[in-house]
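The complex is shown incomplete by one protein chain, all other protein chains being positioned as in the whole.
Each chain carries a letter (A and B) given by its place in the written order, and its residues are counted from 1.
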């Protein structure tokens, strides 16, 4: 069997899991939910940075990203945080859909898969 | 080319597929749709157990799980089935969002990726 490494488990799920050369983050939401969509996205992307580095990889090695927006019309505000974060290079495949999230104050949730 | 193994195909999709050391389940729904959210979740998790074992892996090796809830406010009822199933260990990364499912009686749908 291959080795699986799990990081920062809560009672319900792990924040990030490593297996077979890939890193899977949980769907990450902002911790300060009074922020607007762009601000929440910035918080999420900073947390994703932290989780990827914890696993020995980084944002330049994300292969796919799933974005869930409480209101799909805020897509441009999400991209205002996304674009400078990616710097327009090493861009992952991406899916962005509207979905109601666990708390009505959560405006965006992002999960990624990265290669090690 | 690597080997791909597909199990239990319907006319539309396979219930679980193995490739490159990973196992991908379809989005699994309950078969007895008269059950409540917790009961449907228990049915789904039992079916996921069956599919993983079929592929030579098991629930302790799930790396990521996607949960789709017909009503996100039932998240705690889903977790009442999820928590004893995981036993609080070997926890996968997880994303849970609200989504309308194929049949209005379907209250939850879960798909997982496991490592072999």
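Here are some notes:
Here is the rule we go by: contacts are C-beta pairs under 8 Å (C-beta built on N, C-alpha and C of every residue); 3 or more make two chains touch, one makes a residue touch a chain.
The structure displayed is predicted, hence computed values, not measured ones.
Touch with the chain that is not drawn comes from one residue among B:50, B:83 or B:100, which is B:100.
In the full complex, subunit A makes contact with the omitted chain through residues 20-22, 57, 61, 63-65, 72, 75, 79, 82-83, 86, 88, 90-99, 113, 115-116. The missing chain lies against subunit B, touching residues 1-2, 4, 6, 9-17, 19-20, 22, 24-27, 66, 68, 99-102, 109, 111, 113.
Keep in mind that, in the parts below, only the chains that are shown with their structure count from here on.
The distance from the centre of subunit A to the centre of subunit B, with each centre set as the mean of the Cα atoms, comes to 21 Å.
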